[in-house]
Structures are given as C-alpha cells and as structure tokens.
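Just one protein chain is left out here, and the rest sit where they should.
Coming up: chain A.
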Amino acid sequence: MFRKVFSRHLEGLSSSDVVVTPRIYRSLRRKITALMLITATLPLAIMAALNYYEYQKALSREIQNPLRVIVNKAKNSFELFLAERTSAVGFIAQAYTFKELADDKDLARILKILQTEYVGFVDIGLINDKGELVNYVGPYALKGHNYAEQTWFNEVRVKGRYISDVFMGFRKFPHVVVAVRHTLDSGEPFIVRATLDTHQFDKIIVAMGLEPGSDALLLNRAGILQTSSQRFGKVLDTFSLPMPPPTFEATVLQQQDAEGEDIFLAYTYFPESDFVLAAIKPKAQMLRTWYTVRGDLVFIFCAGVLAVFVASYKITDLLLRRMREAEEQRELALRQVEHAQKLSSIGRLAAGVAHEINNPLAVINEKTGLMRDLIDLREDFPDKERYLQLIDSVLKTVIRCRDITRRMLGFARRLDVSLEELDLNDVLQETSGFLTQEALHRKIELSLTLDANAPRIVSDRGQLQQVFLNILNNALAAVPDAGRIDVCTRGDGEGVCVEVRDNGCGMSKDTLTCIFEPFFTTKKTKGTGLGLSITYGIVKRLGGEISVESEVDKGTVFTLCFPKHPKHEA
C-alpha cells in the first residue's frame, strides 16, 4: 500500500523526461513534507494518546487506593470505639445486679469509673422491662421517664444492643446513645442505657490526616450528618450529595459535588450500625501530579512534532535542492550539446555555401580580370579610365565577397590547430596592442593586469589572438568614450584564466542567453553575428571555457579559462 502511495505522490521524482517546473517542485515539497510528517507523527500521536490514557488510569488508581485505605482505617477506629463503649455498657449490665444498678450511689460510682476508663460517657440509666427509667445518673433529670413507646426501646429488647444516631443533647453537644439489654436469672430483662458525646468522632476524623480541601464525615443511612464537616455542613444537617449505594467495602466514586466540582467520594457503610463514613477529595487537588505529568507529555509531544516538522522540512529542502541542481546541470549539458550541434550544422551549411559561392566568384574574378587585361592592352580604348575604375570596383567587391566566404569557412572549418607552448600574457599584450590606438582616440582606459606567474600553456597563438581580438572589440564597442576595460590574468596549476571586464552598456538576460548563437547580433547591420560564436567555437576547440556575466548599464565580464594542455579534441 505504501509503495502505491509513494509511487503515486513521488512520480515527479523518477520521471526524467518531464521538465520539472517550480510548480511541480512546490507540489512535490508539499507532498514529501506531508508524507514525512504523517509517517513520523502518526505513531508519535498514537503513542502519546496511549500513554496519556494508561498513565491517567494508573495514576487514578494510585490516587484512589490511599483514600480507600484511610477510609477503611477510620471505619475500623469508629467500629472499635463503638464496640468498646457497647461492650463496656454490656459488661456493666452483666457484672452488676439489677439491685446494685438501681442504687443511686452505686450507679454514680459506676459512671465515675466509666468516665475515668472510657472517654465520652455523659450519663447512665437503668430501664426495666416496662420501659421505666428506674435509675439515672447524669446531667438530666430523667428519672421516672418511660421509654416503652419509643422505637429504640423495642429494638434493644429484640436485638439486645442498640446504638442511636447522633442527636443534640446536653449543652448543645452532639450525643449518641448506647443501650444494652440483659436478662435476669428470673427471666426478666432490663436495659442499661448510656449517652456518649461524639467529641471522639471528631478526633477519629482528625486522625485520618486529610489534606486541607478534603473532607471526611460520618453520616447515617438517611444522609444526616453525624459529625461536622468543612464543606457539607454541621451535625444533623442533610448531606448535600445523594447517598451512595450501600457497600461495606471502602469504595471510591468519581462524581461532582453540589457546586459542580469533580470529586472523589470514598465511603463505606458500617455493618454493625447505621453509620456511613465518607471522605471527599476534590479531583483537581488529587490530580495535580497528573496535570504536571500531562503537561510534560503534551510538551514532549508538541516538541516532537515540531522537531519532526523541522527535520522533514529541512530534508525535503535538501532533497529538492539536490534534485533541482541535478536538473539544472542536466539542462545545461543539454543546452551545450544542442548549441554544439547547432554550431556544427550551421558550420557545415556555411562551408557548403561558401564553397558553392567561391567557384562563381572565381569565375567573376577571372572574367573581370580578363576584361581589365584586354582593356589595358588597348591603348585607344574609349573611356578607358572609367572602365578600369568600374572593373576595379567589381574586383574589390569580389574580394569583399571572398572575405565573407572565408570568414564563414573560418567559422566552419575543422581547425588545423597549430599548437605551441606560449605565454598567454604575451598574446594578450600583442592583441591589445592592435587596439591601443582606438582606445587612445576614444580616451578609453585599457589596463592589463597580468599574472607573471601564470604557467605557459600549449595552444594556438593565431586562434587566441582572434579570440581576444573579438572579445576586446566587443568591449570597445560596448563602453562609452572615456570608459574602462580591465584585462587580468590569473594562473594556477591547471591553466590560465583571463577576465575581460568593461563598464559598458551591459546586456539583458535575453541577450546573454543568445550571444554565443551564430548570426545573433545586436549591431544590426554592422555585424555578422558570427564573432562570439566563432570565439566560442575556438575556445572550446582549444579545450577552454568561456563564460559571461553582465548587467545592463553596469558592464560585462567575460571569463576565459584555458588549460595547460588542450584535451584531445574529437
């Protein structure tokens, strides 16, 4: 599948026949970058997402477990506390006779011992089977009160033990009643009832060691608060959240509180009594670690994506630049081959034409020559001078034609290069010598900066002269009067480079691309358009390179490089 995707999107890379235009480069760049981004970031994104959820789950478990443990511990403390109190009351009921308990003094003593040994006892009372409070020691004046009609009385008679919900008692302290039934040997039951203040409940809750912002509270099954809390009200207020489903295992629920804040609710029901212990922790607080981790995760992901993006962009850039360079080189090579082919075919054509014209020219030349000979021989030829003038003019024209054809042939011929070892500087000096007169006349500064250490090269003196004459002539034509032409040579181990720089009118880009083409001229009627193309041909034949840079109105630089030894020519 990937192969298909690749081949579809990257076909521009492999098809060498298509000329790759900038538009295709742009679309290629887009495609490659997108492809790299997708292949690199997709796994990254999947990994990040998986990590995110797994980590969140694990962390959530990690956070909930301690909460569950704390709730379980506190529940045990509560149960222990209540069991202790209940068994103390039960012990009293069994250890003392009804008669002893009915005695005021004895009961007062028992309460005192209780209050010493166990924290939290407020009062103690003895109730007979009819529900009458037979004896009572404590802050209330309850003696004689009848409890027969109350539900708790019936419950304790049936179950043997009873622990009440919290209620507001003496001095506005919340209290809990513990009642234990005992049956006398006579078969008559009686009940010992004691009241506990719930100060101890608060102590147990404090001992849970909850962080600020968290809350723990004791409820009854009806949802009435049995202890005070920070955020859910005072004792005997109604719990603001719905009661969770009953379970005796510590359980953690994720829900929202009355203000819509996410919380963890850890709770457990008491199997032996009607109490429910609940601990509430805001989720935000518990998940602070998680948020830090999540921040790191997001940061790493974003940084990763950014890195991938930058890397893919850079790689694409590099790739495309290489491609473009290769493409340009290929085009350049093609153009050169094309140019060379054009030159050679034009050369063959020119040679043919020149040859064909030379023969008729020769005929004209001889006929006219004969005419002159004949007229010369006749002393009395009428208008002799006039005829001779005309004939001379014809002969001159023939010579002109001959020069033209010779130039064309010169352009075309397979050069018989006569190689010799020479100093390029000498050739330049010699050649520029031809032009000093014109330069002087037009006040043009023609300066030669010659590298005396330039190596001698093997080349053709005459051809080189023609080349430099051509280039310098062009430069002279380009610069205005009082202009400037700098010629400098630079030698290295490979050969010699000549730079001809003028501050003339320069050339446009369009012109630049054509200057080496045969018959291309900017001199309108004055030029043949062969000069630079001949120059080009000669330089190539001598194994050299010619290049040109130009800027309109700034000037032109021709750079010619010749090797020490011309390569073997084809």
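We take it that a contact is a pair of C-beta atoms (placed from the backbone, for glycine too) under 8 Å apart; a residue touches a chain by one contact, two chains touch by 3 or more; residues count from 1.
In the analysis below, contacts and distances are computed from a predicted model.
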Choices "Response regulator", "ATP-binding cassette domain-containing protein", "Multicomponent Na+:H+ antiporter subunit D" or "Sarcosine oxidase subunit gamma" - which one is the UniProt name of the chain not shown: "Response regulator"
Sole residue of A:Lys367, A:Arg386 or A:Lys554 that reaches the chain not shown, by the stated touch rule: A:Lys367
Chain not shown: contacting residue from A:Lys73, A:His339, A:Arg402 or A:Arg442: A:Arg402
Residue in contact with the excluded chain [from A:Ala141, A:Leu377 or A:Ala452]: A:Leu377
Given A:Ile32, A:Ala48, A:Leu265 or A:Ala354, the one touching the chain that is not displayed: A:Ala354
Positions on chain A contacted by the hidden chain, ascending: 351, 354-356, 358-359, 361-367, 369-370, 373-374, 377, 398, 402, 406, 409-410, 413-416
